[in-house]
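All protein chains but one are shown at their positions in the complex.
Showing chain A:
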């Protein structure tokens, strides 16, 4: 018999038969990846629904300068999102959403720097970069709260629209948007705005909570005692995913 068979019934280790990590990643990290794939499906479902609705609505065909809000066609997004805090009435298309994008990318960088510091068991730098990441997350959420508030309250003049009320067509001035009325375009546009940016914002919020937990455990020496900072890496994966989703929301909701 072959020399390496020591126990009856023992077999040579095989890649997919247990006892080996075929993906060379820990259980927790793999599960985070597979959770993120399932979350990808959820976000894709929202964006796919948005794309389908947009393609089934008439687009604005006139000249860009002549664009006005109407529920007869899908709005040009850069004319909807042109407000910036403290600059009331000034048209600055996409500037504020650009700032939000920058904040999220920057917080992704500080997150990956925290992960890198964790690899070196450098507790002070993990704490420092986690704090920056948490600050970035809160700033983004604050910006989003302001943007939602502006979107809900609407412009000073509002938009005169013909809508069906109790079965008859009426003409009325609509200010801002909610789930049934929308001064910027068809009600579906506002619904998608609330659902997509709201679902993303909920993810950012949960990410901030997780980051605070990780910061607390790093600061109290939990990971030093454990001898591994891998939790920073797992939560980092989640945080980068939130940044990734924003990249897609930014393109498909605000740019095109």
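To be clear about the criterion, a contact is a pair of C-beta atoms (placed from the backbone, for glycine too) under 8 Å apart; a residue touches a chain by one contact, two chains touch by 3 or more; residues count from 1.
Going forward, contacts and distances are computed from a predicted model.
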| item | value |
| --- | --- |
| Identity of the absent chain, which is to be given by its UniProt protein name, from "Sugar ABC transporter permease", "DNA-directed DNA polymerase", "Caa(3)-type oxidase subunit IV" or "Periplasmic Fe-hydrogenase" | "Caa(3)-type oxidase subunit IV" |
| Of A:17, A:31, A:87 or A:121, the residue in touch with the unshown chain | A:121 |
| Touch list for chain A against the chain that is not drawn | 22-25, 30, 33-34, 37, 40-41, 44, 47-49, 51-58, 64, 76, 78, 93-94, 98, 101-102, 105-106, 108-109, 111-113, 116-117, 119-122, 227, 236-237, 240-241, 243-244, 247-248, 251, 255-256 |
